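Here the complex is missing one protein chain, while the rest keep their positions.
Presenting chain A:
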Amino acid sequence: MANPKPHLFSLSFFSLLLLHIPTVSFAQTLFVFGDGLYDAGNKQFVSSNRVDASFPPYGMTVGEATGRWSDGRIVPDYLASFMGIPHIPPILKGTADFSHGANFAIADATVLGSPPETLTFSQQVIKFSDSKNKWSAQARSEAVYLFYIGSDDYLSFAKNNPNPSDDQKQAFVNRVITAIEAELKVIYGSGGRKFAFQNLAPLGCLPAVKQANGNVQECVRLPSEMADLHNKKLLQLLVELSRQLSGFQYSFYDFYSSIQHRVINSKTYTFETGMAACCGTGSVNGTSCSTNNVCTKPGDYLFFDGKHLTQEGNLQVGHLMWGADPVVVGPNNLRELLVLPLNTSVMLAEIQEAMAAVSPKQIKIESLYDIKMQSEMENQWLSLVDKAVSFLI
């Protein structure tokens, strides 16, 4: 006998997730944390040396070097545009307009340790806490908190530990994840509820890393492996937090796969190459970007310099984070995360748990289509749907 309930469930739930408001999104505030990938100009305020990103050819595509490590816009800029708000300024630029949030990211930031001339993740969160009265409690609870952090931790680890055992690798990842967890809880304690994560790139594919390891063709194994271990643990952390912390909502974007696709099949994604950077010297232009060694068409390249993406790369990432399917960004994309009512997250956590219970083999985020219903779970889920549907606007 045909059982329409699974389809009804997925349809209803998707209807809930796809509330489309044509012009205005709920969240109008964006807080950004991370490293050079998200730095919008903080580095120059803490560095006594010349900061490359504050000078051409950085910013060449938009006619101005703003301290962003790219030829143009970075991912937070695109996400802000999609949200309908202005680009989020760097927190250390005192004169800026922070009415829609602030960017705490800074090049060379790490989770662990205390590297010079930067702010660790913890220091960024302290800065956020110190300045949080710039925003109302409501703005802070509706805001999206965006994170990209950890790459420099693993690049250092790989450099200092060329042949780690599996235990050592896992132990280091655990340390990083534990530290991240602590910071997320601080933000949660200040009222933050919507957490958006870009997972780590396959670090071994960065031109700077390939170049430093002598081998230019293949991605270097260890840094990518560390990133992969980190990404798996990070997702587990987010699922766990969504169960532990009431109202915790998240979006987990698989940047790792996006970069892999673009390195292996560059042309499919409109890039001439995913190997060499647009700007720099060496076998894959991985270091010392300057006006003397920059390409003519950054849009043809995935990487602008040895570690960071071109504006074109960032644009594609922005589109993926904002609106792609759960196979790319889940359980919600940014658009859905924005409009998700603040009190529906408990159901999401329960459903995630039920999904995991039914299909223990899956590690990847699956689309909600793939919920395999056992008849005894149906009633529980149907009652959740009823509750969820009642929030439909």
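The rule we apply is simple: contacts are C-beta pairs under 8 Å (C-beta built on N, C-alpha and C of every residue); 3 or more make two chains touch, one makes a residue touch a chain; residues count from 1.
Everything that follows uses one rule, which is that contacts and distances are computed from a predicted model.
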{"item": "Among \"Inactive GDSL esterase/lipase-like protein 23\", \"Response regulatory domain-containing protein\", \"Chloride channel protein\" or \"Mitochondrial import inner membrane translocase subunit TIM22\", the UniProt name of the subunit that does not appear here", "value": "\"Inactive GDSL esterase/lipase-like protein 23\""}
{"item": "Listed residues A:N103, A:N231 or A:Q316, member touching the removed chain", "value": "A:Q316"}
{"item": "Chain not shown: contacting residue from A:N42, A:S258 or A:N332", "value": "A:S258"}
{"item": "Chain not shown, touching residues in chain A", "value": "1-2, 4, 7, 11, 15, 18, 20, 22, 82, 257-258, 261, 267-270, 316, 319-320, 322-325, 327-328, 335, 369"}
